[in-house]
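One protein chain is absent from this view; the other protein chains keep their places.
For reference, chains read A and B in written order, and residue numbers begin at 1 within each chain.
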Amino acid sequence: MSQLVCHGITKSYGDKEVLHGIDLTLESGKIYGLIGRNGAGKTTLLSILSNQNPATAGAVTLDQEPVWENRKALDRLCFSRELNISSESGLGNYRVKDYLRAAATYYTHWDRDLEKNLMTTFGVDAKKRLNKLSKGMLSMVTIIVALASKAEFTLLDEPVAGLDVVAREQFYRLLLQEYTQTGRTFVISTHIIEEAADLLEEVIILDQGRVIRKENTQELVGRAFQVTGLAEQVEAAIGNLETHHKESLGRSESAMVFLQKGQSIPEGYEITVQPVNLQKVFVALCGGETQI
Amino acid sequence: MVNYVSNEQRKTGEEMQEFLTEQKSIYLQICEMIETDILRGILLEEERVPSTNELARLYTINPATAAKGINLLVDQGILYKKRGIGMFVATGAADKIRTRRKEVFQKTKLFQFLQEAKSLGITKEELVSMISRWEEQQ
Partner (left out) sequence: MKLKFWFQRALFTLFGGIGVGLLMMAVTVIQMTGERMSSFWTRMPAFLLLGSGYFLLIMMMMTYKVQLPLAVSFGSTRKESLLGLQLIKCLCAIGAPVFVLGYGLLFPEVGSAYFPLLPFYGAVILLTGTVGSWGGMAYCRWGKLGALITVLVIAFAAMGLGIVSALVFSMENTHAWEILSMSRTQFVVLGISICIGIYLLNILLEARVLRCYEVRM
């Protein structure tokens, strides 16, 4: 099994450190979700993983070999960046087909048929210039590059940004189709957490430049519970448990607890225990505490 | 008392749902859907069930999650694996499912139902007459 590993990755821009010593192991054959708030460092991390940005400290390795400036490792990687075409950006003058041709010269296993199929599926006009495309269309172009690259490790930054719900569904299906056929590894960053939650075998939660969780999605969600009730009762019940995101309203209080293996919420309290979804888990972990 | 609005709705024997909803472990939902298909005769005994990859694509879920659901049914003897071919519905699977669901109904659903009746002050006689009236309407 192949592994793409971050060893103590730190990244600073000037005095500002945006990634703080990230250790992360990505195993081949999985779909990972990378979630985090705006500015958490997702794009920076993905850029460093793929040799697009240098790390200030630390290293990325693919099967024990450094990725940095390594042609052999780069042949197995693809990070399809989110395209932000501003009016002055020269890239805007590229036609879609020229952009894809340029991509094809670099990705060794580029699948031309898949590229054509995807162009038809999404209805992207190959002759259009990038600066004439909507945000959604640009996302489609980045998706096409990612899928057609056939790279063993494929990183996608916000692939569904700007896509309508139908196109998002299309993307999830295409991703699963590609994944079940080839077993490629995907790392996908997204803000539309609930839609993607069921696709993700593992979820990596990045908060303020640190990986605060990396766990099987089902297991993480399975051990998180929302506990609500009279404040004293809730406090007494969850006293010894890992608790996040307490909220109180009048006499009632609600909190999210994470049960460790073998732990359970003690019996004998007047409380309601509810299962939660990944989005709630994420908000609880990254949202801080709020008083209503 | 601790009031569990449980993730494991299989225990409560709730109404089967044909589509995947939130708030419930996805692999349990996969289990339920396959079970319901067996009960309804959509999947017959000794017939191949969709592979994990097929299920994954159909419901847009991770294949590993689909596999977890399938494995749960294998553990319960509802499905069995034929090497190199796939998963099949075991003989007697429908009976097994029905028996277990009845048990679940009695243990949890009925219990909750009676608890609710008790808290509303509904007597046994009232309950019985309610049931008879419901039967007449059917």
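Methods note: a residue touches a chain if its C-beta (ideal position, glycine included) is under 8 Å from a C-beta of that chain, and two chains touch if they have at least 3 such contacts.
Everything numeric here is computed off the predicted structure, so don't read it as measured data.
Novice: Which visible chains touch the chain that is not shown?
Specialist: Computed over the complete complex, the missing chain touches A.
Novice: Pick from A:38, A:64, A:105 or A:260: which residue touches the chain that isn't shown?
Specialist: A:105
Novice: Which one, A:17, A:75 or A:111, makes contact with the chain that was left out?
Specialist: A:75
Novice: Who touches the missing chain here, A:10, A:28 or A:53?
Specialist: Here the residue in touch with the unshown chain is A:53.
Novice: In the complete complex, which positions of chain A touch the hidden chain?
Specialist: Where chain A meets the chain not shown: residues 47, 50-54, 69-71, 74-75, 77-79, 81, 83-84, 88-91, 94, 99, 102-103, 105-107.
Definition applied: only the chains that are shown with their structure count from here on.
Novice: How many angstrom between the C-alpha centroids of chain B and chain A?
Specialist: 33
Novice: Touching chain B in the complex: which residues of chain A?
Specialist: Within the complex, chain A touches chain B at residues 30-31, 169, 172-173, 176-177, 179-180, 194, 198-201, 217-218, 221-222, 237, 265-277.
Novice: How about chain B: which of its residues touch chain A in the complex?
Specialist: 1-7, 20, 22-27, 53, 56-57, 59-65, 68
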